[in-house]
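This report refers to the structure that appears directly beneath it.
As you look at this complex, bear in mind that one protein chain is not there, while each of the others sits in place.
To keep things simple, chains are lettered A, B and C as they appear, and every chain counts its residues starting from 1.
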Amino acid sequence: MSQQTHRDRLVELRRELHQYPEPAWREFYTTSRIVDELETIGVDELYVGPEVLAEEERMSVPDDDELGRWYEQARQEGAREDILERLEGGRTGAIAVIERGEGPTVALRVDIDGLLREESIDDDHVPATEGFRSEHAGAMHACGHDAHATIGIGVLEAIKDSDFEGTLKVLFQPGEEMVAGGKPMAKSGHLDDVDYLLAVHIGLDHPTGEVVAGVDGFLAVSHFLAEFTGEPAHAGGKPNAGENAVQAMATAIQNLYAIPRHEDGATRINAGDVGGGSATNIIPEQAYIEGEVRGETTHLKDYMQERADRVLESAAAMHGCSVEQSKEGEAPSAESDEGLVEIVHDVSTDTRGVENPIRRDSLGGSEDATYLMQEVQQNGGLAAYVGVGTDHPGGHHTSTFDVDEDSLPIAVDLLSSSIREIASKRP
Amino acid sequence: MSQQTHRDRLVELRRELHQYPEPAWREFYTTSRIVDELETIGVDELYVGPEVLAEEERMSVPDDDELGRWYEQARQEGAREDILERLEGGRTGAIAVIERGEGPTVALRVDIDGLLREESIDDDHVPATEGFRSEHAGAMHACGHDAHATIGIGVLEAIKDSDFEGTLKVLFQPGEEMVAGGKPMAKSGHLDDVDYLLAVHIGLDHPTGEVVAGVDGFLAVSHFLAEFTGEPAHAGGKPNAGENAVQAMATAIQNLYAIPRHEDGATRINAGDVGGGSATNIIPEQAYIEGEVRGETTHLKDYMQERADRVLESAAAMHGCSVEQSKEGEAPSAESDEGLVEIVHDVSTDTRGVENPIRRDSLGGSEDATYLMQEVQQNGGLAAYVGVGTDHPGGHHTSTFDVDEDSLPIAVDLLSSSIREIASKRP
Amino acid sequence: MSQQTHRDRLVELRRELHQYPEPAWREFYTTSRIVDELETIGVDELYVGPEVLAEEERMSVPDDDELGRWYEQARQEGAREDILERLEGGRTGAIAVIERGEGPTVALRVDIDGLLREESIDDDHVPATEGFRSEHAGAMHACGHDAHATIGIGVLEAIKDSDFEGTLKVLFQPGEEMVAGGKPMAKSGHLDDVDYLLAVHIGLDHPTGEVVAGVDGFLAVSHFLAEFTGEPAHAGGKPNAGENAVQAMATAIQNLYAIPRHEDGATRINAGDVGGGSATNIIPEQAYIEGEVRGETTHLKDYMQERADRVLESAAAMHGCSVEQSKEGEAPSAESDEGLVEIVHDVSTDTRGVENPIRRDSLGGSEDATYLMQEVQQNGGLAAYVGVGTDHPGGHHTSTFDVDEDSLPIAVDLLSSSIREIASKRP
Partner (left out) sequence: MSQQTHRDRLVELRRELHQYPEPAWREFYTTSRIVDELETIGVDELYVGPEVLAEEERMSVPDDDELGRWYEQARQEGAREDILERLEGGRTGAIAVIERGEGPTVALRVDIDGLLREESIDDDHVPATEGFRSEHAGAMHACGHDAHATIGIGVLEAIKDSDFEGTLKVLFQPGEEMVAGGKPMAKSGHLDDVDYLLAVHIGLDHPTGEVVAGVDGFLAVSHFLAEFTGEPAHAGGKPNAGENAVQAMATAIQNLYAIPRHEDGATRINAGDVGGGSATNIIPEQAYIEGEVRGETTHLKDYMQERADRVLESAAAMHGCSVEQSKEGEAPSAESDEGLVEIVHDVSTDTRGVENPIRRDSLGGSEDATYLMQEVQQNGGLAAYVGVGTDHPGGHHTSTFDVDEDSLPIAVDLLSSSIREIASKRP
């Protein structure tokens, strides 16, 4: 395939995925489209939906109504009926395997979900002017996962007919944006025999031509939802008869932010989405806090979570309320292994289009690829998180985010060459 | 008209209004229907919409979209085009005047708005089983204002052909539920020459056959909406860069409830509807508190409001936020005048269907009829708030509220007889 | 005894007591001096110290060091050794009984303790210029209990040789200022056979010549001390290792003041004396709140106490602290009985020096005479709290408080005449 044809093919697929962004556990169209491609390519093993997830680890799964709407929408947009059936109940994602002889097992993880954000209609927003803007009102690929899925397909194609010896697994992971899908895939069993894991992300404020062989500095994170329930009462007539869930919530908010700093390093807390009550003249019986805790290490995140739990329980008790907590998403911290970073960095210096190879950089955010990295590392394998620069006009998660499609072939070349290099270096 | 026919007529009108409940400033169908009735009856003067309101005093007016939707709905339900035109922009309500010679000017105030609440579909909820349940999803006459409007029409009919000498004004007031419509009507000028004002409410936990000649104990009330605006920032990467509107909100809530009690009597405070933020990983830039303060007297309500203002301003300043406050509704306290209570009480002992005449009772809630009462009293007139019992299966403002339609003719008889008695007693 | 001699005698005793003010459970000199007087007068029964107290009900008892210091001081000031021995351990107070035949048992309660406040040295403060200012640095009779004790003695003298038939008990109660002594005396058994109880207070913003036959409106009150204990840690090096008692305290304060108002009437809350921590660089391990709750009724006070307990417990738990609560004082609400108020009011209209007899007035504060009133009322007896006006330059509890000594004979006359009248009216 010529260089141009190769690029065209990747661009075409990415643009198609871009038009149908689907958030966590609703990636029905996306998974169907990916499986379609995988069958076209012809892989040795193909796992779909429930086969790629430890189901009991799924977090932030929407209710049946919500799932039903996206499911139906995917069907109407042409998702394959036989694949849809396998994804019922929001069990999305896929894993493709290529086996080529005796070498090591190398895995590549790409994520596939979109965000709940309305895409820009600006004149200088390419998807809008070029006709591949999101078809889903209020949803958007604003973090490049359309590109990631495309890169996963591209790498499979590149490896398939190469001299690679070993086993390649490409993991198409759902639900990364809510840090909800990493753990179920990490615990699915598919990682058990993986010797090397690469995860990839484009952008991250690096322009096209820059590559970071090892991204570090992931903050461990946990998303929680705390729902307070008290007793309503008429605020004029019987103020004493209520148990005020909004007072519980406010007391909790004040004390969550006041959790002590930790000697061992950076911690974070945010009550990012809160609310309660229904009418000015009713003592509020319901309130909620959706928030997150983070830590420079998993240990620090756990410290924050324990303190937060104590605050939430006590604030509820103080106001005669109960509180239900659920974990909405979670990811540990992680570090890229030097052995793997070394290989990717060396490859990157020789990759067409890479003008500025960087060995390591720090992220300062969170990502649930860390679950997969940790899983592999705990089994004695090596893992690295690779950044592939792309010019992106708007910031990640904003309505004008877009990728420079020139970065697609760069990523595919870098990753497939790295995978072949890893296999060849193995004793 | 026979007793039975009289009752049937009232019931028919009440049931029709019941099917089309409209909240504050959206009483398009209701006003149209009332004006229709008034033209049929034939009154001496008829004022509609802007003619009955001091417009600058309107509170809680919805935005144009919201008004537009209800306006269009009323049109489709058959509201008269010529009347709708006069109500544009949410200027609803009407005043009808009958002039009969030299006597005093007596006014009767009835309110006409519904509530945003889904009506019950229970088997023992009469409007559901008898086929006159609300046609408007999420809206309901759950406080009997459909009956009030009907009573207003009934009293006009009863007085029209009676021996009454003087001037009768019946005020069909919008927006009572949000204590938003009383002040604009009180300040419209139509109260300036009123010597006697009666306001009426059915139910109030009194069964059919009970009548309270003078209801007292209204708590002065003020509804406020406080909107905090800060600065967003990434909660993981730049927590210090944000100005956290949710922290401002939580600090305000804690301190609002902690406003000191007052030596002069009962006060109330409630943060009844609050919220803020948008995502767990963003330092919240927006938050709001919709709440209310009350006092046994207007002075006490003002004390609470002043302290609340101070809390809201300081909480915003503490967290680098701004806060915008708007008054969403307001009503003073008020007392029924003994001179008028005496007359109504005497009449009630002779009214058919009244088995338990009560002189005075206390409400413990709020009502913006107090604005009209205060206006009349300040001009040297007398005012009384009359309660007419009705068996109501569900409590006021609940989805199973309903009225015993037998109370409709009782109310009409009581009020029209009282009005005639007032006029005849005047020197 | 002539009128003048009578007055001189009362003035002399009051001035002597004024010089030796002693706070709760430290009334060693005062009790000794009172017993001395009682023995001089000659009463039929005389109970001292432990004999007048249900010891397990004593509240706010100081520690042994504090008691020892006041005990020793009293000894050095000439308190009788034989009486002091009976008061050991801070068991102060006395009850004197006169028995005169078959009539009813009438009791008069006077309180005898002083306050911890430095007395004024102003030129227009009579005790300072006339040479009977407090000899105890930092302590003062700033609420007239020196006058009350004197009045108790005066009434005994007046009744002793009168035509009174029945039994008179005069209760010299310790520890009123801390609402700590009323309950132990009420539960001592001495009230069991009391048919009528009068309690007396001078001043209360009424001038000399005014008398209130029945004082009402006592707020039930409870004083509490909550002590938080956490864990210290270096604030720079190990902020996470501490459990912060000051954070617990601050959370509690905010939420104590925010306890909801009650539909049934007035409530009060105050965190009047708080503190915590020791050094800026240590996470505070200790903190305390000394506060009070009040209610228009005992029920309302209990509501406040229950909510306060919940707040204190939860605030401690939230911050990993324990909290110890102790009740430092308590008194219920009470009402004066009309039967007794009537008698005292009638007598007051005939009492020399009374220019303005008032039937009833409301206090708006708290007093533990209510325990004794309640005890008598629960046994079927009647009780009244009598106010005797006195010109007082400074307010109660201020350093310039003083009494007009002309009010002493007025009080003695009013009360002894009332007691005789009560006995004579009894069937």
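By our rule, a residue touches a chain if its C-beta (ideal position, glycine included) is under 8 Å from a C-beta of that chain, and two chains touch if they have at least 3 such contacts.
Only a predicted model underlies this, so the values are computations on that prediction, with no experimental measurement involved.
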item: Of C:139, C:250 or C:312, the residue in touch with the unshown chain; value: C:250
item: Residue, one of B:172, B:288 or B:303, that touches the chain absent here; value: B:303
item: Residue touching the undisplayed chain, where the options are B:170, B:315, B:382 or B:414; value: B:315
item: Selected from C:30, C:134, C:366 or C:390 as touching the chain missing from the view; value: C:366
item: Hidden partner interface residues of subunit C, rising order; value: 219, 221, 223, 234-237, 239, 244, 246-247, 249-251, 253-254, 257, 268, 270-284, 287, 290-292, 294, 328, 364-366
item: Hidden partner interface residues of subunit A, rising order; value: 254-255, 257-258, 260-261, 263, 266-269, 364
item: Hidden partner chain, residues of subunit B it touches; value: 237-242, 244, 247, 251, 254-255, 258, 260-264, 283, 303, 310-311, 313-315, 317-320
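Assume only the chains that are shown with their structure count from here on.
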item: Subunit B-subunit C separation of Cα centroids, rounded to whole Å; value: 51
item: Length of the line joining the C-alpha centres of subunit A and subunit C, rounded to whole Å; value: 69
item: Residues of subunit A engaged with two or more neighbouring chains; value: 237, 239, 244, 247, 251, 254, 283
